[in-house]
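Before I ask anything, let me first share the structure, which is written out below as structure tokens.
With one protein chain withheld, the remaining protein chains of the complex are depicted in position.
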Amino acid sequence: MKKYIIRKIFSFIICILAVTLFSFSLLHLIPGDPVRYILGEFATEEQYQKLKHQLGLDKPIHVQFIDWLANIILRGDFGKSLVKNVPVSELISERIVYTLQLTGTAWLIAFALGIPLGIAAAIYKQTAVDYAVMGLAAFLMSMPYFWLGLVLMLVFGVMLEILPISGIGDWRNVILPSLTLGLPQVAVIARLMRANMLDVLDKDYVMTAKAKGLPNTLVVFKHALRNALIPIVTYMFLQIPWLFGGAVVTETVFAWPGMGRLLIISILQRDYPTVQALVFLIGTLTVIANFAADLVYAFIDPRVRVTGEGA
Amino acid sequence: MRNGTLLKIEDLYVNFKTDEGIAKVIDGVSLDIKYGEVLALMGETGCGKSTVAKSILRLLPKNAEVRGKILFKGTNILDLPESELRKIRGKEIGMIFQDPLTALNPVFIVGNQISEMFKIHKLRIKRTILDEVIELLKNVRIPDPQRRYYSYPFELSGGMRQRAMIAMMLAGRPSLLIADEPTSALDVTIQAQILKLIMDLRNDYNMSILLITHDPGVVAEMADRIAIMYAGQIAEIGPVRDIFLNPQHPYTKGLLRALPLGHKEERELENIPGRVPNLIEPPPGCRFHPRCPHAIEKCKKEKPKPVVVSNEHFVFCHLLRGG
Amino acid sequence: MVRSDLVVVEDLKKYFPIRTGLFKAKGSFVHAVDGVSLIIKRGETFGLAGESGCGKSTFARLLLRLIEPTGGKVLFDEVDIFSLSKRELKKIRRRMGIVFQDPKSSLNPRMTIYNILKRPLEIHGLGSSKEEKLNMVLEILEKVGLGEEHLNRYPHELSGGQQQRVSIARAIITKPDFVALDEPTSALDISVQAQILNLLVKLQREFKLTYLFITHNLMVMQYVSDRVGIMYLGKVVEVLNTREELNMGRVYHPYTAFLMLSTPAVDIRERGRNKIIVPGEVPSPINPPSGCRFHPRCPFAKEECRRKEPPVTEIRKGHYVACHFPSVTEEKLTPYVEERMESIRKLWRGES
Partner (left out) sequence: MTEEKRRTVGVSMWKLTWRRFRKNKLAMTGLVMLLIIVAISALAPLIAPYSPIEQHLEDRLQPPSPKYLFGTDELGRDILSRVLYGSRIALRVGVLVALISAAIGVTLGLISGYYGGIIDEVIMRIVDIVWSFPSLILALAIVSILGPGLINAMVAIALTMWASYARIVRGETLSVREELYIEAARAIGESDIRILFSYILPNVMSSILVLITYNIPSAIIIAASLSFLGLGAQPPTPDWGLMLSTARTYLTIAPWYSIFPGVAIMITVLSFNFIGDGLRDAIQPERVS
């Protein structure tokens, strides 16, 4: 267990470092002169020098990196937005709540529906239940977020007129965006859960459990489920960053004022400090989610917990 | 020990639905196991010996179709409702498998998996369940049972896992233990330990044993009677002495002469030509006839009826006219 | 003049490091083969027997230099194979073959039987034309009991026994001197095992092959080998002649004796006799016991066995034992083994 955790901490540090370097170099990887690119052709020399200084591009590259990182770590300062003229951190903190609200709800929907549906499909393999769940999953997985969002808007907002189409407001405004973000994940989790469950139900120890005389509910929900859930629990963590990815699109569809929307606007407006900050944050979140998944895995799988071996 | 029959299998047929067609895996098998005896079911890969074992506890997968009767203490197991079946599983009939690592649940400690037996079957206990489990672990000669109670299966060696598995199946004090290739995954020195343990426990617990194996050596050491299976049919059944010293079925004879006894300079091993038939389209009549050096016309048409060789020794072969 | 020793192994060692991720655990090694010396004579079948994890398969791979050793030497026909360059190694590999336990995994599922058997010819430049190669393949197929109808088949279309025949054909198509057989019949049923054993014996006589025959099955070993080495935890504990000594039960290492007494006898007259069983289990090869590696399980172990590794002594001509007190075994176990072997001999003689 100790060995395993040391290994994971080591890889955690490397990954954080890589994410930091990548977000920092976003500005520097722009082909040609980044300042010129941001300002466009018609900027004056004065504007040019001012921006170059503001972005710190007049300093040697390692100094830039240290300044950038130090500002983030010590003061939570990601620099100033080039468009809004306010600190990036302020822009982000205004919006982060909305994104968390959206992704959190979607996350709950995904697991609350996905796990039971997957189990049901596995238990009732090759029956109407299975076909219905898997058919629904196939359709949901084939719909891009933005179109699923549009369809939900059309049905519930335009045709039935029972839910608001876009923007923020009360709890009813959260329903459509979080369904949009959550439903495709329901499909993924249901499929994963079903596959794991079928895999486990085929194992010898399930036969042993039956041979012992256990009632079917205990066989399925104690002996099989406990094993089948291990990868799912890991997935619960791994999936978090992907929900932030989906949020980018969903927020655009529903005019939801979150971080994703901010990212798109910033990219379109070439507001690099904001883009860098967002990529850095989501990247860090990704690494943390992975690390958490590894730890939880170690905790729930006795093979890893005791011997420190395993994936 | 009581006299009489504990388990009686009558005319068992098992078909498996597969993508390629229906595999007729068991073709009319009849057997009986008496109180206190060890019956070995021996045969090569794919002969159906494990299928027979699993059909007794109705552990076959859903694509299996089972016909016939399996009478345990007079009641037909195949007709029982789930709730009644569960009272037999583990309590009346225990079962151990070839690979104890995959047969034990990896995420629960051994003690938990054994104590489960006491809870579900509401077994009578003298002290606490923990004490009872440790007692069982002692009975299967697991050293340091207090500590091993808390071990996960992967922390035990192959031999210890099989002991734990046996302990689990002894909890209900079953009258029949089905041992499906119990030592095939183990080294010979460990195999000898486990086989001795099983025989000792049979006496202590007064069990009958159905031993499924491909190894004539294990049979010779353990069994009172043997049934030789070939391609889903019984070829020969009888007391171990009769079968080994006076085999009558061409397949049994071939099998025993194929054993590498002696030395290459002294003798050549007997070849059984050909290979095991496809069970989706099995040969009609006696399924051994395409490989049998003495096959006659009748073998291709009619399924052989048992011929009595001596008391309790029956051969399913048209070539024998006797009794 | 042809020397009688084909393979000479001197103090051969292979330790596998135990890796966990990036960090190499210091000093943690699996001592798979730990100082083995022996000689395989031209034309004989040298059997190597032992339980799982004793290092017998690693030993076979070392002899063909499929893995690199930690120490020691292997002389193949007087050539030190670990000193060879890649080119020289490739050349000498024409003269050695290997057959593995699992017939299915031994054949590339994407290649036809013809292509599988043609490759050794191409690699070693045997057979000048396409025609000639085809004929050589057909000839070897016939030798192993297959026919031209198998030429364009894929491995998954053959039975386990047939797959093993193809593996054997691949190993001998280059007319090698030496073939290592790593549990060649352990995955097979008894009747198929008999076919393959007969085939191997026939081929050995016809092509004057030298075999290293590895198995955990003592019955097979007693049938097929001329001399036997018994391995325990990376060491060879006893080397002896099969017909005159092993099959007569004249063994002097307690482990060999226990192994033979543990093997189910196929002899129902043995029943009811109080069986002698070796207690305990094989310890981990990561930290093997000090002194004699068998001492924790040996009922006769004395202080000396714990402290000192037993020297190899030639107890009789060509019979080597690595035990401090072979006389104890001779007195306490050998009679039982002899009795048992005698009884088995009677059994099959009476039958045939």
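By letter and in written order, the chains are A, B and C; residue numbering begins at 1 in each of them.
Everything that follows uses one rule, which is that a contact is a pair of C-beta atoms (placed from the backbone, for glycine too) under 8 Å apart; a residue touches a chain by one contact, two chains touch by 3 or more.
These numbers were taken from a predicted model, which means no experiment stands behind them.
> Looking at C:Ser52, C:Asn152 or C:Ser327, which residue reaches the missing chain?
Only one of C:Ser52, C:Asn152 or C:Ser327 touches the chain omitted from view, namely C:Asn152.
> Using the touch definition up top, pick the residue from C:Ser105, C:Asn287 or C:Thr313 that touches the left-out chain.
Residue touching the chain left out of view: C:Ser105.
> Pick out which of A:Tyr145, A:Tyr205 or A:Trp256 touches the chain that's been left out of the picture.
Within the whole complex, the residue contacting the unshown chain is A:Tyr145.
> Could you pull out which residues of chain C are in touch with the chain that's been left out?
22, 61, 64, 66, 89-90, 93-94, 96-98, 100-102, 105-110, 112-113, 119-120, 123-124, 147-149, 151-154, 156-157, 167, 170-171, 174
> Which positions on chain A touch the chain that was left off?
The missing chain touches chain A at positions 11, 14-15, 18-19, 22-23, 26, 29-31, 37, 138-139, 141-147, 150-151, 153-154, 158, 165, 199, 238, 241-242, 244-246, 248-249, 252-253, 263-264, 267-268, 272, 275, 279, 282-283, 286-287, 289-290.
One rule holds for everything that comes next: only the chains that are shown with their structure count from here on.
> Decide which interface, B-C or A-B, involves more C-beta pairs in contact, and give its chain pair.
B-C
> Averaging over Cα atoms per chain, report the distance between chain A and chain B in Å.
Here chain A and chain B have centroids separated by 52 Å.
> Centroid from C-alpha atoms only, then distance chain B to chain C, rounded to Å. What do you get?
About 31 Å, centre to centre.
> Applying the document's contact rule, which stretches of chain C touch chain B when the two form their complex?
51-52, 159, 161, 189-195, 197-198, 201, 216, 218-220, 222-224, 242-243, 247, 258-259, 261-268, 270-271, 275, 277-279, 281-282, 344-345, 347-349, 351-352
> Which of the residues in chain B end up touching chain C in this complex?
44-45, 157, 159-160, 187-193, 195-196, 214-218, 220-221, 240-241, 244-245, 254-265, 267-272, 275-276
> Using the touch rule from the top, collect the residues of chain A that touch chain B in their complex.
Within the complex, chain A touches chain B at residues 203-205, 207-216, 218, 223, 226-227, 230, 301-303, 306-307.
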